[in-house]
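Complex shown without one protein chain; remaining protein chains in place.
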Amino acid sequence: MSSASDLVGSCFRVSSDVLGLLIRALKDDGYMTIGPRKVAESIQLEVIDSVDDLPRGWGDQQDAGSYRLVRRSDSAYFGYNLGADSWKKWLDPRRKLLWRAKRDGESWEAEQSQMQVPRMAFIGVRACELAAIKVQLRVREVTQAHSSSPDAQSSTLSAEAPAGVPEEPFLVGINCSQAAATCFCSSMHTGPAFGSGCDLVLTEVINDDNHNFLIQIRTKRGAIISSKLPLLPSIEDDLAHIDRQIARVSDSQSRQLNISNPAEFFSRRLEHSHWDDVATRCLSCANCTLVCPTCFCSTVEDTTDVKNAVAERWLRWDSCFHLDFSFIHGGSVRSSTRSRYRQWLTHKLGTWHEQFGSSGCVGCGRCIAWCPVGIDLTAEVKSLSQPTQ
Amino acid sequence: MTLRTIDDQIADHPFFAGLGSDFLHFIAGCGRNRYVEGGEYLAHEGDDANAFFLIRIGKISIETNVPGRGPVVLETFGAGDIAGWSWICPPYKWAFDVVAREAASFIEINGLCLRGKCEADPVLGYAVLKRFAGMMSERLRDTRLRLLDLYGNDRKRS
Partner (left out) sequence: MVTIAKEVNFSQAEVPLKGTVVGAGDGHRYLPRAYIVSARKREAADTVTLTLKPKDSITDACPLPEPGQFNMLYVFAVGEIPVSVCGVESDGAFRHTIRRVGAVSAALCDSKVGSTVGVRGAYGVGWPVARMKQRSLIILAGGLGLAPLRMLILQVVRSRVDFADITICIGARTPSDVPFLREIRSWQRLKCDAGLFDVRLIVDRADRDWRGEVGVVTALLPRSLTAPELSLAMICGPEVMMRHAASGLVRLGLSRSDIYLSLERNMKCAFGQCGHCQFNRYFVCRDGPIFSFEKVASLLNVKDL
């Protein structure tokens, strides 16, 4: 038997039973395993204990303003596309305590909250989702590079991040076997082929009577876990199979988003008449920002107990669609739905490039499916390309 | 040091830039140097408006009397400013009081005399009117900005 690190870069074939062994191996190694689960009528990313928690045999049908789970004719574990959840809910929790302060007469002292982050393993990461994780990572890098004086100059008073930086989540990718009608990763160059960053990439292969996985080992960490599994050598055609599948998924995507110079495209269209058209449909409900895997806006909530003795500050997700998001004394800067939709779309697709060097969109299509009125950003961009009315 | 004539002062004033020297000489002919002490009235609301003022030194104000509050200062002008346009259009009556806020030197230009000249020479009349229109639009813009009450406390609005 070769050493674990020799496995890196290799592709193996395993029977579908091995998926359960992989989950167990990760749990045995101390990871909290998180993956798709059927919760009510959707697929959500939750803690899973075993392979039995996976939504086996379930697929989904998605379109603008619509998402339905459907029974598949096979027993695929990863036969669905994407649910409303993205991994950001685990990487950047919806709500978290920042600090707590206790009052003593006129005086008080604030103490930083020490939140324990478990070692996490994400099972079933799609290519677009890996791309989204990287977009969020880039946002944080840029923010922290800009983060000025208080952190950089002073070494006192918990100025550094707390000790025990959490280990990076173990990422098990899964190649998509089909595209949803809402998918457009191909035109965003974020999928269906994986970029780097996953520890393992799985491909589910279901033939008449065989249910297998191809497992590509991409990191040393991935190799160590895989060495505990009964691996079977793959054949040359397995790699070709993966390529064919990726090409097929790519070709089947009908939605596209192609803007040659996005920053300029939007800066020239800030007063386009189509914003008024979107505003007649948009409910300003914020669904798109909540399902978006890259939206990062947050707000703080300062709370207190009934005795006014303990105060806390919580950080929680926020949305640029909320009226009070841009509130300054006297009123909100973006008081109309038109201005809020414009802010979201021009930021996501345009100014994001200037701020973070990439698009803020990875083409996952969640905002299209989960918009209650079916607003489709790929169609809105097409309309914006037309001359103003 | 030579004493600057009214001709010189008018010719140098940016307000009149671009008008021919003949005409500048004519305007100067309608003008006279004046000096007033602080508190003196240059014009009274409702009186015939037959002049405008080109301020050289000091400060003058446009005022109106509000019962119960007394004279209210609407706007103040200083060196280089021009005040007074009621002489241009009928009914040729001062809309507000013009008062020296402090001792002031200025050139008072006779509006009757200038109006006659403008009526007789429409090209010139247009050139003069355009200058006054520009000044009036600036004053209107400034007044509109003040109408916004920008520094006011906005709490009531929300």
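Every chain is named by a letter (A and B) in the order it is written, and numbering of its residues begins at 1.
Convention: a contact is a pair of C-beta atoms (placed from the backbone, for glycine too) under 8 Å apart; a residue touches a chain by one contact, two chains touch by 3 or more.
Please read these numbers as outputs of a predicted model, since none were measured by experiment.
S.K.: Can you work out which residue in A:115, A:247, A:283 or A:373 touches the chain that's missing from view?
M.R.: If we include the chain that is not displayed, A:115 is the one touching it.
S.K.: List the chain A residues touching the unshown chain?
M.R.: Answer for chain A: residues 5, 8-12, 90-93, 96-99, 101, 103, 106-110, 112-117, 120, 133-134, 136-137, 140-143, 146-151, 153-154, 156-162, 164-166, 168-171, 196-199, 216, 218-221, 223, 233-236, 238-239, 263, 267, 270-271, 296-300, 302-304, 308, 311, 313, 315, 318, 320, 325-330, 333-336, 338-339, 343, 346-347, 351, 354-355 touch the chain left out.
S.K.: Go through chain B and note every residue touching the omitted chain.
M.R.: Against the left-out chain, chain B lists 14, 59, 61, 69-70, 72-76, 78, 80, 101, 141-143, 145-146, 148-155.
In this section, only the chains that are shown with their structure count from here on.
S.K.: So the centre of each chain is just the mean of its C-alpha atoms; given that, what is the distance between chain A and chain B in Å?
M.R.: The separation of the two C-alpha centroids amounts to 67 Å.
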